[in-house]
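What you see is the complex with one protein chain gone and the rest in place.
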Amino acid sequence: MIIVMKQGASDDQLAHVVSLIEKHGLKAHVSRGVERTIIGCIGDEARIEPLPFQAVSGVERVMPVVKPYRMAARETHPQGSVVKVGGGSVPLVEIGSGSLTVMAGPCAVENAPLLDEIASSVKDSGAHLLRGGAFKPRTSPYAFQGLGVDGLKFLREAGDRFGLPVVSEVRNVRQVETCLDYVDMFQVGARNMQNFDLLMEVGRTTKPVLLKRGLASTVEELLMSAEYVMSMGNHGVVLCERGIRTFEKATRFTLDVSAVPILKRLSHLPVIVDPSHAAGQAWLVPFLALAAVAAGADGIIVEVHSRPEDALCDGDQALLPDTFRSLVHDLNSLRSSLPPASYAPWLS
Amino acid sequence: MIIVMKQGASDDQLAHVVSLIEKHGLKAHVSRGVERTIIGCIGDEARIEPLPFQAVSGVERVMPVVKPYRMAARETHPQGSVVKVGGGSVPLVEIGSGSLTVMAGPCAVENAPLLDEIASSVKDSGAHLLRGGAFKPRTSPYAFQGLGVDGLKFLREAGDRFGLPVVSEVRNVRQVETCLDYVDMFQVGARNMQNFDLLMEVGRTTKPVLLKRGLASTVEELLMSAEYVMSMGNHGVVLCERGIRTFEKATRFTLDVSAVPILKRLSHLPVIVDPSHAAGQAWLVPFLALAAVAAGADGIIVEVHSRPEDALCDGDQALLPDTFRSLVHDLNSLRSSLPPASYAPWLS
Amino acid sequence: MIIVMKQGASDDQLAHVVSLIEKHGLKAHVSRGVERTIIGCIGDEARIEPLPFQAVSGVERVMPVVKPYRMAARETHPQGSVVKVGGGSVPLVEIGSGSLTVMAGPCAVENAPLLDEIASSVKDSGAHLLRGGAFKPRTSPYAFQGLGVDGLKFLREAGDRFGLPVVSEVRNVRQVETCLDYVDMFQVGARNMQNFDLLMEVGRTTKPVLLKRGLASTVEELLMSAEYVMSMGNHGVVLCERGIRTFEKATRFTLDVSAVPILKRLSHLPVIVDPSHAAGQAWLVPFLALAAVAAGADGIIVEVHSRPEDALCDGDQALLPDTFRSLVHDLNSLRSSLPPASYAPWLS
Partner (left out) sequence: MIIVMKQGASDDQLAHVVSLIEKHGLKAHVSRGVERTIIGCIGDEARIEPLPFQAVSGVERVMPVVKPYRMAARETHPQGSVVKVGGGSVPLVEIGSGSLTVMAGPCAVENAPLLDEIASSVKDSGAHLLRGGAFKPRTSPYAFQGLGVDGLKFLREAGDRFGLPVVSEVRNVRQVETCLDYVDMFQVGARNMQNFDLLMEVGRTTKPVLLKRGLASTVEELLMSAEYVMSMGNHGVVLCERGIRTFEKATRFTLDVSAVPILKRLSHLPVIVDPSHAAGQAWLVPFLALAAVAAGADGIIVEVHSRPEDALCDGDQALLPDTFRSLVHDLNSLRSSLPPASYAPWLS
């Protein structure tokens, strides 16, 4: 940590700051510049991180030097980690291993026959995981909230029938235990990215977690949330960029495609992209999916529905099965045209 | 709802949209303009709200006309509602009744003697409620997470001792029952504004709820979250503006002072402001508090600490007791200089 | 235009709004719904667009139906327009014709030998245009402001010597005439996107214009600025996405990759991307360039410098010549893997 003193700060003020630093077992390295005096804190920054230096008299600014996340940082695992999903009744899928992972399915599980129809189709088109919401977070209390446990059952059955590990959103701490029996991977949604109790609860399980970036969260905050999960012992975290909130209203959210290479540089965790929620409009989804893979994403998660007009949730953004089939083909073609350093930077 | 057809949409496409509207029991009112045909949907908009018209062929745009919240809307309660907090062992405080409500206390409850010291001081300065976190949502898993139930006990005792109803944050659905025994008012934090299960859980209790605006939530989304609480039967909701996330980094968040009059116009619920979290720096807090009251806020919630340098949480933004005392005086003086229409728009 | 009346608006208020509409030669089509009355305005919306209906008593909301830009709209030119740059002493380059256009060069023209070195290198690597700033807009008055006319001369000479049309930024109305003698294409920078006098001034010339999106401008505003140029007679406008300002600080700006397909759908004008300014860091530039091309961009403009450490401007984000060479190869490889509908949507 570096502390910048105000112009004209007194020697007493400086001495007080130094004493605070030393009281916590760090050394203070003072540099007197022409306009400002700065203090470098040498030692374990975590011990003084919570101190309110801003509130200390004479201090102008505090600048942390060390990253606040550790287990999620690439330094601790330079080669990039591979997250394994499924196994047993369904194939084992390895996310981050070098090939592209495709997760697809309806926004919400609506009924068993429809889910089977979609699952069969996406499997056939090359999807590796089946997605589908049973507990839907909806802005309005009057909107369809999902089928709950019935939805989970249908999802499990469809996954087993068509050989697809399943991923579904868990919305609160109480649902974690229930979901554990049905899903191969937990999804923590954007609106829960800083629901710290939920992060700790899934962190206590052994199933992998798909962690979506909050719609106004920085990449650093996303990594801190991954750290929450990992700090409880669960290292199977996959990060997901799904669009951030900006002033632009032509899209539902603004896909922050830069977050893909930035996250891969800062962290060893796999990074996937959800182009459906960012776009909010089906025609736009393939463009964003292609951009995501070009930027080095390890996979995508995309909404597919065979009758979008009748969908109970987010029909506007669901791809038709035929469009999805073409998209998977185009993504694989694009991926094979890329130099490896684009998606596996540790190779270069 | 108004549906705008694409330029050159066919008669078949138009007929299909009309049939979708009529299938759900509404009437379609078609206006053929020079460049576009538009369709007005007459009837209960809620029945067609979830339909993915955007995905229907020939449709350019869909524009909702009716507000998606109802119980929270001013139309249902033109005079402004008053939320009552406390009673029994502590005084009854009425928020939204015309006088200014001041909530104050430390960011986190740290220990009983310190809390008593702060509680005694803020009571003496004119505060009406005591705030203090027992379950702290922290960005880092390595930061102080609060004292938990012990914190709630200390808070309850301090409230009773000094005659202050207490408000504390509840972070997940499991904590609601626990907190019920100790607090006079639940706080739902900004990061949980769209934790819909938590909203429903506090909505099933009879204790009032302080609902903070999410840091990237629109005022409409805040009102939808209030609607969640109210839809479960609990109408005691107080809205709280606490700063939104923008590109500006000179403050921790950007206080959206316009949200105060906007919320009061759209809703009958009381509106308070948290200047401490918006500012992130103690010196700035009084300016924002004055601005909030000038804009018509029904109250403020502010962090006070007698030894900010030693605070375990957010010491940078805590006011010293003396500054708080002056601030309360200045706020009351300002409030009495305002015309009533500024804080009670239904009077004009 | 659609006008939504307030719930409970009186018949007199409705009649007044109708009379305002009819006074301007349009017809008013009134639909009385269950909760609201709405008025569709039939006729030339442009005639009533400036009217302050929001200020008229009884009006709740005003919703425009027709897009405010015309010449820039795809409807007026469904096949996508091709913008020609150069010819004469340098090759003629066609932007938007189906192949990828690459513009490259230093941030600022610093001196003739260095510029020649860079120009020679980027030409050799496959660039089609040479970029270089002579009039630099700098946040600080104390920063290097460019070589002015000398810079333009060096740029012209380098372009002629190496067979590259040249593009350079024009910063104010007075410079347009000066630049006209030296450049093949004007650049209007992000900070000048709504410098309407400058737009009109370049609109009066016959040289094509590279129009960068303002850092907080919507895609609609970008198209309105293109309309300014076109309304003066100059239809040679190329749109450029270069990152928008958001809360995220891990990148200098947030590249809005969705803007590429959105702009191509709304407009027939070619769309290119500047990954250098969005990234602000050289290592990130190739990832963003690949994403841009995958999303369907007609070209990219990128900063290249042979000695970034000595650059007088933005050395942090300049690619080394070798990195640029690989990038051009990778971009072409990626482009050839894409289905044509990705970059020429009118074909599908």
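Think of it as A, B and C in the order they're written, each chain with its own count starting at 1.
In this text, a residue touches a chain if its C-beta (ideal position, glycine included) is under 8 Å from a C-beta of that chain, and two chains touch if they have at least 3 such contacts.
Note that this is a predicted model, so its numbers are computed, not measured.
A.B. asks: For the chain that was dropped from the view, give me its touching partners among the shown chains.
C.D. replies: Output: missing chain touches A, B, C.
A.B. asks: Among C:Val209, C:Ala282 or C:Leu327, which residue is in touch with the absent chain?
C.D. replies: The single option touching the absent chain is C:Ala282.
A.B. asks: Which residue from C:Ala73, C:Met185 or C:Leu215 sits in contact with the chain not drawn here?
C.D. replies: The missing chain is touched by C:Leu215.
A.B. asks: Out of B:Val260, B:Ile300 or B:Leu319, which is the one that touches the chain we can't see?
C.D. replies: Residue touching the absent chain, from the options given: B:Val260.
A.B. asks: Considering the entire assembly, which residues of subunit B contact the chain that has been omitted?
C.D. replies: On the side of subunit B, residues 216, 218-220, 244, 246-251, 254-262, 265, 278-279, 283-284, 286-288, 290-296, 326, 330, 333-334, 336-339, 342 touch the unshown chain.
A.B. asks: Touching the missing chain, which residues of subunit C?
C.D. replies: 20, 46, 49-56, 68-69, 137-144, 171-174, 191-192, 194-198, 200, 214-216, 221, 224, 227-228, 231, 245, 281-282, 308-309, 311-318
A.B. asks: Even though one chain is hidden, which residues of subunit A still touch it in the full complex?
C.D. replies: Contact residues on subunit A toward the absent chain are 2, 4, 7, 29, 31-36, 38, 40-45, 63, 65-66, 75, 216, 245-247, 249.
Operating definition for what follows: only the chains that are shown with their structure count from here on.
A.B. asks: Kindly list the shared contact partners of subunit B and subunit C, in label order.
C.D. replies: Chains in contact with subunit B as well as subunit C: A.
A.B. asks: When you average C-alpha coordinates per chain, which one falls nearest the overall C-alpha average? Tell me, please.
C.D. replies: Measuring from the global C-alpha mean, the nearest chain centre belongs to A.
A.B. asks: Interface overlap for subunit A and subunit C, more than half of numbers shared or less than half: same or different?
C.D. replies: Same, since most residue numbers here occur in both copies.
A.B. asks: Measuring centre to centre with C-alpha atoms, which chain is farthest from subunit C?
C.D. replies: Centroid comparison gives B as the farthest chain from subunit C.
A.B. asks: Between subunit B and subunit C, tell me the centre distance in angstrom, where each centre is the average of that chain's C-alpha atoms.
C.D. replies: 39
A.B. asks: CA centre of subunit A versus CA centre of subunit B: separation in Å?
C.D. replies: The mean C-alpha positions of subunit A and subunit B differ by 27 Å.
A.B. asks: Could you state the distance in Å from the CA-based centre of subunit A to that of subunit C?
C.D. replies: The answer is 31 Å.
A.B. asks: Can you list the subunit A residues in contact with two or more other chains?
C.D. replies: 216
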